[in-house]
Every structure is written in C-alpha cells, then in structure tokens.
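Of the protein chains in this complex, one is absent; all others appear in place.
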C-alpha cells in the first residue's frame, strides 16, 4: 500500500495492486507457520510413546515368546528357573472374558434395541445418559462392586473367575450398548416399514430384519468391546486373585489372567541369584512379563483388526 | 478503490475432473457483473476462483490466468491470503460468527490484519462499515449483542459490512439473496447499487429478474450435460442479454424455456 503514484498512471496501478497482493504480513505468516509446526509436532509427540512402547514390547517379549511359554503354566516354577509360561493366564483370560461376553452381549444388545426401537420418555433419556456415565466407572470400582456383591452369597475372601466376569460386565455393557445402538440406528427405516407392510410383527421385524441387517456392525462392536476389557487388570486382581495353575472353571477357585500375570511377574522383580548358580536368570520375571505383554497386545490388535475388517467387508451393503 | 479483472482461458479442475472450461472475460471496475445459468454450470465455482476460495477444496486447481489490474492472482509471489483480503466475498447463506458480537463480527477481518487498532478507530470503522451496509440504524443500539440474533436479511448485511470493513477492491457475492425473503432481498439489491460506487461487484444469481435489476453486465454460463465442463456462453450488457442475446441457448434460458 506504500506506493502512492498517481492513480491514473497505469504502471503505478499495477505496482500498487502487486504490492497489495504480495504484501504478506510476515508476522502473521510466521504465526501460521509456527502453529503448523506445533500441530505437526503434537502429532509426532503422540507417536513417540506409541512407537517406543510397541518396539520395547516386541524386542523384549520376542525372546521368550515361544511354544514353551504359550503352553506351560507357572506351576512348580520358582526363583530364577528358566521355565514357566502363561498358558494358565491365557486360559483364565479366555474363560473370564468369554463369561463376561456371555453376560454383557445379550443385556447390552437388548438395551440398545430398547433405546433405538422403543426408547422414548424419561426412562430412555435416563438410560442414554447413564450408559454414557457408566462408561466412565473406574475399573477398580467395578471390581469392588463385584466383590461386595458376591460376599453376600459366598462370604468374604471368595476369589472366583465369575466374580471377575461380573466386574468386567459392568465395564463392558455400556460399551456394547453404545456400539450396538450406533449400528441399529444405521438400519434404514424403509426396511422396517417394508417388513410391517408384509404383516410381520414388530419383534420379528427387529430380530429378522433389523438385527440381521446390522449383524456385521454388532459383531464389530462386540469385538471392540472385548478388546477393551481383555486388558483390564485391577478388577480381576481383586476378584479372581492370583494363581499359578491352570483352571478352566470360573465357578471354582482362583484364576490367572494375562494382565494380572504381567503385573504379578513385574511385581516379583529381579531374582536374587547366587553368583555360581547356572540355571538362575536374574531378569526372568521381567522377561515373562514382556512376553505376556506381547501376547496380550497381539490379541488386542487382532480383535481390533478383525473388528474393523468385519465392518469393511459387510457394511457397504448397508449404505 | 475498485479494480478491473481480466480472465484469460481459465480451466478449473477438481482432481482430474474438468469443471469449467476456457473462460475469458473482462469485469469492469465500479460496475455490477451478474453470472447466471442453470444449476451446476460452474458459475459459483468460477466465482470462487476470483479470490482463490476454491483452493479450500482439496484437489482443486486452475490453469489460465486471472488478473487483477494486470497482476496475475495465481502468480508465484502472490499470497492467497492477501488475495482474499483484496477480493472480499459474501456467501449464499448469511454466516456471521456465532460466538462474536455484531461489533466483533464487523471487526473480525480487521483484527486479523492489524491486531492493534485504537478503540476510536474501531468505532469509526464499525459505524462506517455498518452504514455502508445500510445496517447502522437497525443495530447501533445493540452492537454488543450476538450477530446470530439478527434476522436473515440483517445477518446478510452484517456479512457485507464485515466484508467491506477490510476495504477490499472487489466484492464477490455468491447468490447472496437465495436464503432471504423478498423484502430483505430488496434491501440487499438497493445496497448493491450503492456499493458499486466504490467497489467492483460480481454477483452469482439464480434469479434472472434480480440479474436484470441490479447488474450492468451479465454473463451466461451453461453446461452441455452431466459430467461435461461448464462454459461461458455469452457475456454482454445486461439489457442486450435480456432483449437480444446472440446465442440461442441464452435466449432459451432467459425466456424461461429451459433450466
């Protein structure tokens, strides 16, 4: 804007316009650049721990991650012995998560159906709100609740897989409700109306049309919610306890799970070995913890991956 | 203040798709130029290339040139931010910033450019811009109220005040009245007549009567079919376009035979 030559002068006008169009305010441009750098930096900052974590888990865990580790328990393993595995923990994780899924999915799905197909009025509003609130329950509180609930029937000190499964259900149901609700909402109303027009009663319409159309999405939602609770540690620690043996029965005795296994190995810390001991590994407990962490991450990632693939393969038909 | 625009052989692409093909035209300073044509003919897309707003859409690019007073807007040393400051724009739907008061809305652009503006200068600018947009008398008592509380027509005039507060050379209007009632539309049309004393105005409109009422020159755009690029069919004085157009397609369109 600085050029002040006569307005009628053609060349002057061109210069003036050029000045106007190129007059980049350096201060503003610098701020813009700085913010761009900061925002790219924020992203990088978040990726660093992710990469570091995955890298350390893989590098430290791969060493002991073999058939021996996957298919032996910790029974009779003590000190720095170069043996012992996470089989019992994998079994426990499987049983407890399965039980929790069996409890949570029907309830969660029914609540989702209620909210989408029937929900109206105060009860529905309250349910929607408190489902969201329930997703924020601290996992340890869910564990305390399950513990307190079962002391009524079993007296204090009972440690069972089923108690842990109930604790996980409290955490899992709201997640199942949320994801199923989203999926049911995607089912176009025309499909429901077409079914009613054929004289199909409402409940059959929901089961045969709505649920069948959204089955892929519901599967994804269930898989992702399993992935979320499978890594829970604290509620299981206080409800199913710690165990070294294989136990397939959630209604009888303590059960180990992978997260608790990782924690208890970590807590045992380095082994005090005698200097002349040949079969004593100082860091064996940490090695086992890393290997179990690798196993757990692989399971969680697989659940996530399968969940996403299921939607990708099946959802285009819906839209 | 006002400046002329020369467009030469402009092609507009979205990715590989050619949206508008081979437009050349001259837009006179201190005049109102209207773009008319059926939906999807590329007139709004073309309008947006006049202040590089189309670049907001990923993959959009142009070749050819758009010169403002002889300076190519797409030249290497030209800053798109400066272009948009020089060539202001008013949108189809009024869009005052909902979190800002009326006063802050008017000052929004100025505050970006020049962070320190004295209160008296700011007051003066708010008043002159709102007067320029024929809105001062309606809002002078509630400058601190949110802009979203105004009626649609008032909001649109607030947006015009906001655009002229940064003292642009050219004001582009993309169907500024299509979301407004007839009375508000009339107010905006009167305003356009006043604004052309100071600015070069380019307006896209669906409404041919409006084009006939407000513009000095009219450009007719058309499209041969879906998937084909839009083209400039004819540009002339508004009276000529509406009375004796050179092209058959123009005549069909302005007489209401299609589109």
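As written, the chain order gives the labels A and B, with residue 1 at the start of each chain.
The rule is simple: a contact is a pair of C-beta atoms (placed from the backbone, for glycine too) under 8 Å apart; a residue touches a chain by one contact, two chains touch by 3 or more.
Quick note on the criterion: contacts and distances are computed from a predicted model.
Trainee: If you look up the hidden chain in UniProt, what protein name do you find among "Succinate dehydrogenase cytochrome b556 subunit", "Thiol:disulfide interchange protein", "Glycolate oxidase iron-sulfur subunit" or "Phosphate transport system permease protein"?
Mentor: Going by UniProt, the chain not displayed is called "Phosphate transport system permease protein".
Trainee: Give me the visible chains that the unshown chain touches, in label order.
Mentor: Answer for the hidden chain's contacts among shown chains: A, B.
Trainee: Please identify which residue in B:82, B:191, B:235 or B:249 touches the non-displayed chain.
Mentor: Per the contact definition at the top, the residue touching the missing chain is B:82.
Trainee: Check each of A:13, A:281, A:296 or A:310 against the chain that is not shown and name the one that touches it.
Mentor: A:296
Trainee: Considering the whole complex rather than only what is displayed, give the residues of subunit B touching the chain that is not shown.
Mentor: 38-39, 51, 53, 56, 58, 81-82, 84-86, 88-89, 91, 93, 95-100, 108-109, 112-113, 159, 162-163, 166, 178, 206-207, 256, 259
Trainee: If the missing chain were put back, which residues of subunit A would it touch?
Mentor: Touching the missing chain: residues 28-29, 31-32, 35-36, 38-43, 45-47, 49-50, 52-53, 56-57, 60, 107, 110-111, 113-115, 117-119, 123-124, 126-127, 129-142, 144-145, 148-149, 151, 156-157, 170, 173-174, 177, 189-190, 192-193, 196, 201-203, 206, 227-228, 230-234, 237-238, 241-242, 259-260, 262-263, 266-267, 286, 289-290, 293, 296-297, 300-301, 304.
Please note the rule applied: only the chains that are shown with their structure count from here on.
Trainee: Give the list of subunit B residues in touch with subunit A in this complex.
Mentor: It comes out as residues 3, 68-71, 73, 75, 77-79, 81-83, 86, 112-113, 169.
Trainee: Can you tell me which positions in subunit A touch subunit B when the two form their complex?
Mentor: Interface residues on the subunit A side: 10, 13-14, 16-18, 20-25, 28-29.
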